[in-house]
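As you look at this complex, bear in mind that one protein chain is not there, while each of the others sits in place.
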């Protein structure tokens, strides 16, 4: 827990809840029930608002109609192709970004001079919005998968890189000195000291990057017109199929939830043996 | 999220090791230790030179590299940097684009962002303060924030047409989640002892809300602001690329459609520059609003190394 908090100034999104929360030790089952109730209420409101005429059903169809449209979508091969396209762009982009981020992060992180001389460049390039690259991507690659990858990799890379840099910096100075006195070589230090320390940070980076990558993949499809869910949303909207547009949006939301759950699961699974989770157990 | 309470807990024993008497006079901790003696001035100069080289070396090196490599570029899509920079003036400064395109974009971004701050912090404090409200809202929030914000552009176009309202709403709809969720986390983690202190001393109502709840959560809120800003810029551009007749995003996409490649590149540069400047602005705000937090963290880190 404390780990993510120590990740340099307010680094990442706050990590998973646990530990010292407001109400201690109250029944969890009740919470789940309340949450279910909340979701039901949310759906009910969305159903009721257009039915009561508060909002035109042309703009916001009732939930039930969206559900029907969603059900129809699930039967269309075209939809599944779109899902596959989106996921392919997401996964490839994320994989490239993680590989690059780890490589660059470790090189920059372990060589102090390099780190010092690249800090300003990283700080400058990082906040540049990846959508600035959209016109370039269109000109260079058209509606090709490479357009999507350009945007996804650019956006996701920084998330990974910055976390890895935090992680490498977090190495316990005492442990580093110890490693020096024992004469551990460069590779041994990276394997036994840097890698275990940086791993939790890396996973946080992967989690953040996974979410960003999905957003950018769908954005690229939406704006550039690369095949995928974003493009389908665009088609549905311009074709006036409002209910399928909403159904597609819900699918992107579900994909987002799935990506989050998957990333958190990965984090927990990889770190379950890792000493850094010690913060969870001890008071 | 619980950095403050947890770390303080650990620090307690360590702090006490420092004896009262030695720190009685020196209230403020010494800043970064400076090398003493006569070498001080020389080494300070040396450090300044090193710092300058470290900060500006690579960016200028890269620009120079770009300049040289692109100098003889015949590729249509990659014009020489010299040309791009030369036309930057004409495209942005010696035209009305600054007022007609850049300013409207920034105003939409600011409006959407500030609305998101109000809504996000307000709702976040409400949801974070009451366990039941939180439990009720959590799944819905988890779902809503997982929707990639750009897909809401078509939806909001249905509701609000193509005007400024739509663009502000798009920015708002994207910015509000990181702020809201981070605020909730921050409010949940308010320290119990501080809460009890407030109860004992009759600090309640608006004073409690501000001095205890919002200030406690401010590090997380600022984290939310930072995430929201980068989402906000993206959405500003996208909403203008989608449907607009002015704005930065619109202009850039027009350049691309008319194959004005050099002009397009100046737009990309400007957008990058804006992203950087806005991030710096937020950083400045963070430095002043959270200076206590960095100090606290630093003192805990120092104690940890004793």
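In order of appearance the chains are A and B, and numbering begins at 1 in each one.
Criterion: contacts are C-beta pairs under 8 Å (C-beta built on N, C-alpha and C of every residue); 3 or more make two chains touch, one makes a residue touch a chain.
Throughout what follows, contacts and distances are computed from a predicted model.
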Which of "Act minimal PKS chain-length factor (CLF/KS beta)", "NADH dehydrogenase subunit M", "4Fe-4S ferredoxin" or "ABC transporter" matches, in UniProt, the chain that is not displayed: "ABC transporter"
Contacting the left-out chain in the complete assembly, out of B:132, B:211 or B:287: B:211
Hidden partner chain, touching residue among B:119, B:194, B:209 or B:273: B:194
Interface residues of subunit B (partner: the chain not displayed): 4-5, 8-9, 11-13, 15-21, 23-24, 27-29, 191-194, 196-197, 199-204, 207, 211-212, 215, 218, 292-293, 295-296, 299-300
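To be clear about the criterion, only the chains that are shown with their structure count from here on.
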Distance between chain centroids, defined by C-alpha means - subunit A, subunit B (Å): 18
Of subunit A, residues touching subunit B in the complex: 1-2, 4-6, 9-15, 17, 19-23, 26, 30-32, 34-39, 41-42, 55, 58-60, 116-121, 124-136, 138-140, 173, 211, 214-215, 218-219, 222-223, 230, 233-234, 237, 242, 245-246, 248-249, 252-257, 259-260, 279, 283
Sites on subunit B touched by subunit A in the complex: 1-3, 5-7, 9, 53-59, 62, 77, 131-132, 135-140, 142-155, 157-159, 178, 181-182, 185-186, 188-190, 192, 219-220, 222-223, 226-227, 230, 233-234, 237-238, 241-242, 249, 252-253, 255-256, 259, 261, 264-265, 267-268, 271-272, 275-276, 278-279, 286, 290, 293-294, 297, 305
